[in-house]
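What follows is a single structure, written as structure tokens, with notes after it.
The complex appears here minus one protein chain, its other protein chains still in place.
Up next, chain A:
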Amino acid sequence: MIKFKLNGSVVETDAPSTVRLLDLLREEFELIGSKEGCGEGECGACSVLVDNLVQNSCLIPIGALEGTDVQTIEGYSKTPQYQVLNECYATAGGVQCGFCTPGMIIATEALLSKNPHPSEEEIREGISGNLCRCTGYNMIVDAIQLAAKKGDGLW
């Protein structure tokens, strides 16, 4: 039995400890916001926050989660920070096919919570673990810059 916090509530699971967090989220908890783009830790589409750090949920065996605090896009979307990101991604045009987007939002949160006013270079580095094939990244970078400004004080 593994016990951890998921989007604010304590949850338990009987699943074997080798099960990937991504599968647990998608299968057992029916949280579809974390996507599988590669399953090998290369694309970031499955990004979640574990104790406020961005992690690829496809690489995490759930055995490693005991006592941690996991937040997925479903939980994060209830926060005021999310509202700012949602707006800024819209204004900047950071979303095309949307498959990378939830992961990108999570990576943005992880970046801004560590560094509320990142430079362009820091932003590019901060999201470099998240691939996007549609946007060429620039509008995502703009969105994050905008969020840092608009959401001043939130992070």
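Throughout what follows, a residue touches a chain if its C-beta (ideal position, glycine included) is under 8 Å from a C-beta of that chain, and two chains touch if they have at least 3 such contacts; residues count from 1.
Everything below uses one rule, namely that contacts and distances are computed from a predicted model.
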Checklist entry - When you check the chain that is not on display against UniProt, which of "tRNA threonylcarbamoyladenosine biosynthesis protein TsaB", "ABC transporter permease", "Xanthine dehydrogenase family protein" or "Protocatechuate 3,4-dioxygenase" does it turn out to be? => result "Xanthine dehydrogenase family protein"
Item to check | Absent chain, residues of chain A that touch it | outcome: 26, 32-40, 42-43, 45, 73-74, 77, 85-86, 89-90, 93, 95-102, 105, 120, 123-125, 127-141
